[in-house]
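Moving on to chain A:
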Amino acid sequence: MSAPAAEKIFGRPESLKDVATHYCPGCGHSVAHRLVAECLDEMGLREKTIGVPPVGCAVLAYNYFNFDMVEAPHGRALAVATGIKRVRPDSFVLTYQGDGDLAAIGTAETIHAANRGELISCIFINNAIYGMTGGQMAPTTIIGEVTTTTPGGREAKAHGSPIDISRMLAVCEGAVYIERCTLNSFKGIKQAKKAIRKCFQVQVDGLGFGLVELLSPCPTNMKMSPKQAWQWIDNQMMKTYPLGLIKDTTGYEDK
Partner candidate 1 sequence: MLVRTQFAGFGGQGVLLMGYVLSNGAMLKGLNVTFFPSYGAEMRGGTANCMVTLSDKKIASPVGSQADILVAMNGPSLDKFEPTVAKGGLIVLNQSLIKWGPKRQDVEVFSVPLVDLAREAGSERAANMVMIGAVCAKRDLLPLEDVVKGMQAAMKGKDKFFALNTKGIQRGFTFAQTGK
Partner candidate 2 sequence: MPSEKKLMRGSDTLAEAAVRAGCRFFSGYPITPQNELPEYLSWRLPQAGGTFIQAESELSAINMVLGAAATGARALTSSSSPGVSLKQEGISYLAGQELPAVVANMMRGGPGLGNIAASAADYFQATRGGGHGDYRTPVLAPAGCQELAELTFLAFDLADKYRTPVMLLGDGLIGQVMEPVVFPDPIDPADLPPKDYILDGCAGRAPRAIFSMLLGQQGELYKHNLHLQEKYEQITADEQRWEENLTEDADIIAVAYGTASRIAMSAVEELRAEGVKAGLFRPITLWPYPKQALRKLAQGGVKVAVFELSAGQMVEDVMLSVGERAEIHFYGIPGGVIPTPADVIDFLRSALKGDGKVGRRVEI
């Protein structure tokens, strides 16, 4: 009797390079990268994917993702992606952007790409703080949150209220699927993957603009342990950014 052949049940997705990332312990980017990579692999999209990373902590994402990528200036990822998708409509185009990139300096590019219904999938990492530059206020920083530029905590009157860009984008006719998920729990991560797959399917089916917002822990800049950062998302951040489906006009039956 021969031994049964070993079956591989877990491994590195082909869409991720076999390299160590520079992300901090407990950071949500590593998890988000893996989810994106798994979905591309499972959907057979890697070889036709062209990705656009942000300026921010994920600026070096082209070192980690194992598919074609082009750097965009800060905030312009969806403009760059628009140029790519229009020239190569058969490619699969995704942007991977942080809150500063997508919801502050790139707000116009974001809204107009969504409004045009560009066939682009957008992964939006919301960690409520500026990571790469060292913990300054983000457009999504919540009220009361202490950052290096809101040392007394964010106040609506002085700093403006946190922006809910996903709900704003839902107003755009061209945006067909928007969902907010979280990366701070197994359950949340499972749902996030489901949402990312659906978002990718929207592009494959040519329905319009899709976006998945991922609440993501930034323990380093929050000056917390990873576990505390996860709890903070549950206890504080979700009050401002409740999870769930924000818009779905796909007509898919799973809704």
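As a working rule, contacts are C-beta pairs under 8 Å (C-beta built on N, C-alpha and C of every residue); 3 or more make two chains touch, one makes a residue touch a chain; residues count from 1.
These made the cut because all candidates are chains of the complex that A comes from, given by their letters.
Quick caveat, the model's predicted, so the values are computed rather than measured.
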item: Of 1 or 2, the one touching chain A somewhere in this complex; value: 2
item: Interfacial residue positions of chain A with respect to candidate 2 in the complex; value: 46-50, 52, 59-60, 62-63, 65-73, 76, 79-88, 91-92, 108-109, 111-112
